[in-house]
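Removed: one protein chain of the complex. Kept in place: all other protein chains.
Lettered A, B and C in written order, each chain numbered from 1.
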């Protein structure tokens, strides 16, 4: 298999953009990635568009505005891991030699108001009031508190850290610092999760130009290697939306843990080698739990990472230097590729005030509906 | 690259199935394909689920009922070519050696009543009454008549042939023979297209177990080789739903023609080598035009294939021995894989009364919204 | 959900479960009906409702099993905002708790918690099943939903 690199990345900011068409958002992210890579659109040989709430053939509709070059274009979806599916297909196509240059991009534009719960939940769940994503996070958080002593204060600190990191991220939705008191006293959503501890589904677009190392050498000044890209689904049981029940027997490793282990093995890199992590903080406690599942610390000690400053920029292992989902929201199709763009910039030393000094290896993680998760490891 | 084969196929019938959940339809097709292949679900290493109108993570929701084995599962979509995207991803994964056994399947279950036009069309097109798929086929047909003398009688004969072929296809939606007079006098939809000349979007599921030739040798008695699988998008212009305008300049080769040429080259097989073709007869004239675009006859002579009995079972080159979309309808995500299943059975000599004698090479073709088309060539 | 509906032994309306297969029948006496599930004959894993196959081991031999109406609160939260979509609970909205209930059959079920004081909930507390009419469907049948409440 050939070495696979990312030659360029591009983002459309995360947020809410009213009537702005998703076609424009997607095109802007792709055009930025092509420019960053120094690669012409006509050189791209295939494209994968990750999206969850957009209509059929969104990818083709976006890309025709750059010129209809006749390449295969597929929309792909795996809930919160959609972007990782796009990236992993591009990875496979490049590593195997099928193609030299592939576009992996993701776009999301939510319908106005709340997400349609029927996209995920069954009718009876909606009627009984169980179609509430933060409910699952909160129930997991409450048990983590009971089992390991995680605290609402630790969760608040996670939120404070991520909001602080986002201050200088021009693509983040929220760029305002918040205090521990503000987080704890913000409106309760699902105990113990307050409004400032939870991420919002929103809009955005992200793109990565994936190519062979050989091709990149001729075009890109600063390619970043894709050392692993591992999307996986959960073994039974899966406790997260839209689960209705789970096993009370000892559970097998979580899908995040399994994806991470495979990624570490594929990359020949362990958690101790990581310089930064972008992970799925759909809520503040999810950062704590995911840190443990990814092997960044022993099980039950995720709260210490923020208590001891380890996960801050400047700490031993910065987590979510971009501000994470808490500050960027979750433009679902774009979310993993947004993490990828941030990590590429970090590894190139281009992250400005939120730069993790000397970063050489970064991990990106997503997990969500349908038991989908993915771990990607990038290195320079 | 390694040789890629289909070790087994399975179908859920095409039609309308009321409240039957898509999860059950999909599971039944997948279970049939596994049984046909003699391969256990636990041996499958990755899965691609093609679907257009179903909700997020449909693939994972269907496959968890077979047991959550933790493999990567992605939903893929490219309008009418969705199934070909699933198959081509499986092909790439096997050919490159990433995996030995991959499931490519497709499922569709339409919402009750008509398809939601906003999945394809823009608001202004819907308001002006332009969001009508058969309109595009009819406008193409009318011009083909003016340019080359194609006739409504030829179109009626195509419909008669395909309905006749479907008589003994247990998976077809319509299995009743019709007469030329019946076709011509059926309700006019869009001149010159009558109701019996047009296919219906409907429901169904289809699955193929794709694996390396080496793996198949140990499991499957009758593997069929995937000689080419080529999904492509159109160059500008693209005249088919939801196009609003096209160029009046001389047009480049159509996406069907380009996909076919690439498939022929990849397979080392020409149109003269084909023993049967399953192609996208969304309407009767589309069969005539696609025959020309696929190089089955010179441009303008597609009508002769049916006039002279060439495209009948027993003719020199049977087209749509399954009954085509006219008899099976178009369960969009499943449609290409339904063609694949039919062709696998034909190449194995298992197609019963509709068997094409001695068939060794078959071509499957789809084309639709977003400028997507695909050509797959199978051989034994 | 009202106490009146819960305690009514005699009723004239047809009753249907919120999801086919989730409850034992008949539903004429809601104090007698229970949650129903499927047990894998191969690995023993227990699931809620009717299952065609085992999500854990993939086996297809499944036995119907009646679930205990007493369990322990494995974890919980309180929903402070009206759930989206076609939520059938009280209007105007009243915050309510949702728990993950561990049953002796080896399954944990997500369920609303009713008839309880939101402030007195705690992990591992004993809870019991409560079946109540949630709404009336288009055919005029009473749709019966499940919840748990402190014992």
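Assume a residue touches a chain if its C-beta (ideal position, glycine included) is under 8 Å from a C-beta of that chain, and two chains touch if they have at least 3 such contacts.
What you see is a predicted model, and the numbers here were worked out from it, not measured in a lab.
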{"item": "Which displayed chains the hidden chain touches across the whole complex", "value": "A, B"}
{"item": "Per the touch definition above, residue among B:20, B:35 or B:127 touching the missing chain", "value": "B:127"}
{"item": "Identified contact with the non-displayed chain, of B:3, B:43, B:116 or B:301", "value": "B:116"}
{"item": "Among B:29, B:54, B:138 or B:226, the residue in touch with the chain that has been omitted", "value": "B:138"}
{"item": "Sole contact to the chain not displayed, among B:156, B:190, B:277 or B:297", "value": "B:190"}
{"item": "Contact footprint on chain B, counting only the chain that is left out", "value": "114-118, 121-124, 126-132, 135, 138-143, 146, 187-193, 235-237, 239, 243-249"}
{"item": "For chain A, the residues touching the chain missing from this view", "value": "24, 27, 41-42, 64-69"}
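Following the convention adopted for this analysis, only the chains that are shown with their structure count from here on.
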{"item": "Longest centre-to-centre distance from chain C, chain (CA-based)", "value": "B"}
{"item": "Higher-contact pair (C-beta pairs counted), B-C versus A-C", "value": "A-C"}
{"item": "Gap in Å, rounded to a whole number, between the CA centres of chain C and chain A", "value": "34"}
{"item": "Where chain B and chain C are represented by their mean Cα positions, the distance between them in whole Å", "value": "44"}
{"item": "Multi-chain contact sites of chain A, meaning residues that touch two or more partners", "value": "118, 235-236"}
{"item": "Per-residue multi-chain contacts in chain C, two or more chains", "value": "55-56"}
